[in-house]
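My questions will all concern the structure given below.
The complex appears here minus one protein chain, its other protein chains still in place.
Right, chain A next:
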Amino acid sequence: MKALVWHGKEDIRCDTVTDPEIQDPRDAIIKVTSCAICGSDLHLFHNFIPGMLPGDIMGHETMGEVVEVGSGVDGKLKKGDRIVVPFTIICGECDQCKRGNFSVCETTNRKRHLADKVFGHTTAGLFGYTHLTGGYPGGQAEYLRVPFADATHIKVPPGMPDEQLLFLSDIFPTGWQAAVQCDIEPTDTVAIWGCGPVGQMAIRSAILLGANQVIAIDCLPERLSMAEAGGATTINFETESVVERLQELTDGKGPEKCIDCVGMEAHVMPSLPDTLLDRAKQMVMAESDRPHVLREMIYVCRPGGIISVAGVYSGLSDMLPMGAFMNKGLTMRTGQTHVNRWTDDLLRRIEEGEIDPSFVITHTVPLAQGPEMYQVFRDKRDSCVKVVLKP
């Protein structure tokens, strides 16, 4: 089969690889009908997250049709079922899964000894996202083996287009969880840093959860226009001061809720010296993340407010203003997304026409064009916001 394979920094190729096979009774194989490039795939493209091996298959936003099931899937899936595959692989049986903390499933990371060493405790296995999270082959391919398939799936109805459902795999529940973690109240202003695909979903989620005002921060006109279309007031951080504008828009009080949809690769600008220093340190491996957004959120957030982190951080962040964080009594909530905790509700909202996540797609191309689309997406060429690949 064809698959997008990681060969090293900025080197992803569309290779021919052997087809996946059932390895465990709880496995299923799907024929991929649609998959997407996620913003967090770019961290791997840049080799900023350790633990990739040349030959690893990329991709964790995938859906398709079941073509083979293992004997232990217990009738929960059958050939011909149409499923979206959550990016977090879950067993559904461990203590964390029973609590709904699916992204920290204790069972599915088959290389948990690595995660135990690096994070202190293992997290769930993830598709196509380094050997720290199991080294599972990803879904930017023609076929995908879904481990623990009896639990790791979202059954979706026939008739609806892939484009409306695909993002249940990651970015929609990720934006949703980021907003839910804010405990939004009807009087709240929610400020969202980053108007990439997850940021766009977080904006819509904050609206659906009843925020009084949503403010979106980015520097790309196409993304800001999409944010505005979704109901946000926008701030272009290249032309305006984020701190001053947020103060203006909140009568000097600051937003009650702040969401980070940027993560470890914050924009580097000479006018923001901390971003230059972070980049230099990241280059010599003295720091793994560029946490400018975290610093800014802590500074502007209203005392007693909540900071929700959906953007991916990989390791060590320097110079976080813990004094302000502590003295302002802020709360920080983070985490990879507990996808299956949210998907029943989100699927219902899509079916009822409350939201249509396909609005975010700007490019749909065959899988073979995937490698160049990584570059287009990374360079923000052709006003690219979200790429869907068709195997």
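Throughout what follows, contacts are C-beta pairs under 8 Å (C-beta built on N, C-alpha and C of every residue); 3 or more make two chains touch, one makes a residue touch a chain; residues count from 1.
Rule of thumb we're sticking to: contacts and distances are computed from a predicted model.
J.: For the chain omitted from this view, which of "ABC-2 type transport system ATP-binding protein", "Cation acetate symporter", "Sugar ABC transporter" or "Cyclase dehydrase" is its UniProt protein name?
T.: Options "ABC-2 type transport system ATP-binding protein", "Cation acetate symporter", "Sugar ABC transporter" or "Cyclase dehydrase" narrow down to "Cyclase dehydrase" for the missing chain.
J.: Could you tell which one of A:Leu53, A:Val243 or A:Met326 touches the chain left off the display?
T.: Spelled out, the listed residue whose C-beta touches the missing chain is A:Leu53.
J.: Given the contact definition stated above, which residue among A:Leu220, A:Ala266, A:Leu330 or A:Leu347 touches the chain not shown here?
T.: Here the residue in touch with the unshown chain is A:Leu220.
J.: Of A:Gly100, A:Pro161 or A:Gly210, which one is in contact with the hidden chain?
T.: Selected residue, touching the omitted chain: A:Gly210.
J.: List the residues of chain A that touch the chain left out of this view.
T.: That gives, for chain A, the contact residues 1, 3, 5, 7, 9-21, 23, 46, 50-51, 53, 55-57, 110-111, 113-114, 117, 131, 135-137, 141, 185-186, 200, 204, 207-210, 220-222, 225-226, 228-231, 238, 279, 283-284, 353-357, 359-360, 362, 368, 371-372, 374-375, 379-383, 385.
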